[in-house]
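Let me begin by handing over the structure; questions about it come next.
One chain of protein is taken out of this complex; the other chains stay put.
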């Protein structure tokens, strides 16, 4: 990785966001990265991830072979990459948004009411 | 948020992962969270995000109204939530996977060869 | 349905295509119906369909309640509508394309080799 600066300890979403900014800038790819296009790319990657699970059963999906895990891991990475790019373009703090959403869900789905049921969940 | 412990400084993917584990455990929802089902949920949320962009132009997608940004922010949060849940169930370190993927992409798409072109990108 | 001509026997894909053309024309919506946008809409509708199945099991998906079937039926209709609109805009004969694809699949997946196995299927 020639020009790309990767911090010794590249462990945060912020450092990933910065790395991705640099990656796009060096390739002059920001012109393709409109929020609309990034939202498409994110959805396409999420589907490529789903593809690995389409013909297997739920129990099988819990015991994937190591080489399959590697493929799935690659797709999970792609989803995160586009998710961060899109959030960045929209100036959304992704982690903050997720914590807020969890807080909303705690209110929306009181544990004592929805325990063990996917019903409320599904019908939300 | 009654029972849910949120760290004073809930700022990392790890703390979000732990919060989501607790959220599911309290609702006994792990039974629904097979990797297969989480992959479906992730894809569905990515599509709900995309829905906001389907009839607008690329330029319009760069100037979303504040209330639209709020809605999109909520969908971005949902995608991250399922992405983390799925990674957790598959024991994948999401951030590590993403940095590795970027390194692969640096090799796959040399800046001097793909600069300003979506062609190589598209045909990959 | 005031202005929309529906043939007495509206039973073919062609008559549906023509009805959809008229529907869009009367609303001046062709300006939004670029193949790119229609491909997004199709994908979004397919996900809305999938949403109905995300937290239920495979056996449960075979015994949907009548009111759930009605909802799913509506989503199936939406998918077909955008599929036809997109095919129309690309001048693709959809039914012909599907029969050709089946013929390819007959060669690609010889019955005696793939019988009862999702493996070949999955890895294709």
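Per-chain numbering from 1; labels A, B and C assigned in written order.
What we mean here is this: contacts are C-beta pairs under 8 Å (C-beta built on N, C-alpha and C of every residue); 3 or more make two chains touch, one makes a residue touch a chain.
The structure displayed is predicted, hence computed values, not measured ones.
Asks: Can you name the residues of subunit A that touch the chain not displayed here?
Replies: 32, 37, 40-41, 43-44, 46-48, 50-51, 53-55
Asks: Determine and list the subunit C residues touching the chain excluded from the picture.
Replies: Residues 1-4, 6, 10-13, 16, 19-20, 23, 26-29, 31-32, 34-37, 39-40, 42-43, 45-47, 49-50, 52-53, 56-62, 64, 69, 72-74, 76-81, 83-84, 86-87, 89-90, 92, 94-95, 97-103, 105-107, 109, 111, 114-116, 118, 121 of subunit C touch the chain absent from view.
Asks: I need the residue numbers on subunit B that touch the omitted chain, in ascending order.
Replies: Touch with the absent chain occurs at residues 40, 43, 47, 54-58, 118, 121-122.
Assume only the chains that are shown with their structure count from here on.
Asks: When the centre of a chain is set as the mean of its C-alpha atoms, what distance in Å lies between subunit B and subunit C?
Replies: So the centre of subunit B lies 27 Å away from the centre of subunit C.
Asks: On a C-alpha centroid basis, what's the spacing between subunit A and subunit B, in Å?
Replies: 2
Asks: Which residue numbers or ranges of subunit A touch two or more of the other chains?
Replies: Residue numbers touching two or more other chains: 40, 43, 47, 56-58, 118, 121.
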